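Quick notes on the structure that follows.
For this depiction, one protein chain was excluded, whereas all remaining protein chains were kept in their positions.
Entry: chain A
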Amino acid sequence: MDATNPVPPSKHPKAKVNAQDRTKRRMSVWLMMPSFILLLIFFITPMALTVLFSFTNLSLTGASASALHFIGFQNFVTMFKDPQLARSIWNTIIFVVLSAVIGQCFFGFLIAFMMRGKNTAFRRIVGLIIIAAWVTPEVVVGFCWVSFLGDNGTLNMIAHTLLGAKPVAWLYTFPMTAVVIANIWRGTAFSMMVFQTALDDIPQEVEEAAYMDGATRWQVVTHITIPMVRGTIATNMMLVTLQTLGVFTLIYTMTGGGPGNSTSTLPVFMYKQAFVSYQLGYGTAISLVLLAIGAIASILYMRILKVKL
């Protein structure tokens, strides 16, 4: 073989690899076909339709139910003039920030942190109780909290027996606080498990060394422990934010978005417009806002994760 021309020897294997690659690609397409089809029909299409419908007068009843036509940005104009929308966006922000970003992350971290180095049986029991709240279906969580905070509920009973206090209609007087607390109760287990995994990965020597050098406990926590799980904290915050954005059932069961609009977050507001007032076009315009917030959060999340594929 001519030493100055290395091309012919390498040509043959390459062609073979290409043929193999082609088979693999063809096979891949077949294997992924079911996923493609399902995602296309029930995921991508509805998302595209959300965009499309939000520019129409789509509704379930009335003249526009039969004559669907484009009305441009009218839904969005109505929406941004609608004081309920501003209220719902505000409610969503309050609900997500207080219950997910602050509540679940903080309590999750606190519990995971305090559980370190504790008695195994104790850890298991405490963990089990907190996880029980997490695996309980959302509707049941709603009921448990309604009975806890109801007019004749447990909290009023305790307040009455201990302090002689008059009953308070918690769900009417402090509706947002009530749903925030219920959501913290429900979601803390997830953050706790995430942080437990992260904290377990910190080599003990690092913290030990800091104590040796005379650092106080507080210094170790703020300068070593938290910085070492910073990535997990960010990821977890993003995940719980995304999970909490779409919460409908818990709020619907506990307050139905009320009283008034005081706990109406975007999903509840969307539901009311689309399925109670039958304004499907308007409903999709609201979904689009929710979808957009979710998409932005999702992109931020992928940035934080710095996904390597």
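Here is the rule we use: contacts are C-beta pairs under 8 Å (C-beta built on N, C-alpha and C of every residue); 3 or more make two chains touch, one makes a residue touch a chain; residues count from 1.
The rule is short, and it goes like this: contacts and distances are computed from a predicted model.
Only one chain is not pictured, and the protein name UniProt records for it, out of "Serine/threonine-protein kinase RsbT", "Cysteine desulfurase activator complex subunit SufB", "ABC transporter permease subunit" or "Peptide/nickel transport system ATP-binding protein", is "ABC transporter permease subunit".
Of the candidate positions A:177, A:232 or A:262, contact with the hidden chain is made by A:232. On the side of chain A, touch with the chain left out of the figure occurs at residues 21, 24-25, 27-28, 31-32, 34-35, 38-39, 41-43, 45-47, 49-50, 53, 58, 107, 111, 114-118, 122, 125-126, 129-133, 135-141, 143-145, 147-148, 150-154, 156-157, 185, 188, 193-194, 196-198, 201, 204, 207-208, 211, 217, 231-232, 235, 239, 242, 245-246, 248-249, 253, 267, 270, 274-275, 280, 283-284, 287-288, 290-291, 294-295, 297-299, 301-302, 305-309.
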